[in-house]
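With one protein chain withheld, the remaining protein chains of the complex are depicted in position.
Here is chain A:
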């Protein structure tokens, strides 16, 4: 099993009803795994859809909790800069479960000379807003990635709030960027 497949399996194991994603080269293998396991192709399946912007994803997938279902978002961590107002004023304030997996940029293995400016503070920023953050990297094996993503979804439902899993793909079988 690849790390990307582990994330996809964890999202389905968390019982996500719908997954929205904002594209990045790092999350593309996760999306391919999600779509393949959901009977789709070319980035789209009955339960997986692309979205154009992170705050859109928070609104669209966060709304699923109002129907009693769990929505999930797959994105890159620099997109939290776009998503913070939506994240704090919608699912966080209304106590709506939402599972978010974001690949981590700006750390080890990074080629981009700028992206650390937004990505490195993301865990602290999210925690400052009261959003639970779980971090995964090369020290966790693929089974742990899958189980952690699944349990983060369970934790979101149990605690009525969005939960973020940040995954660094450096020195795994995945790509940093």
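Definition applied: a residue touches a chain if its C-beta (ideal position, glycine included) is under 8 Å from a C-beta of that chain, and two chains touch if they have at least 3 such contacts; residues count from 1.
What we mean here is this: contacts and distances are computed from a predicted model.
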item	value
Chain excluded from display, named as in UniProt, from "Thiamine pyrophosphate-dependent enzyme", "Glutaconate CoA-transferase subunit A", "Acyl-CoA dehydrogenase" or "tRNA N6-adenosine threonylcarbamoyltransferase"	"Thiamine pyrophosphate-dependent enzyme"
Sole residue of A:12, A:90 or A:169 that reaches the chain not shown, by the stated touch rule	A:90
Residue of A:59, A:79, A:106 or A:174 touching the missing chain in the full complex	A:59
Candidates A:69, A:115, A:142 or A:175 - the one touching the absent chain	A:69
Touch list for chain A against the chain that is not drawn	17-18, 49, 51-53, 55-56, 58-64, 66-69, 71, 85-86, 89-90, 93-96
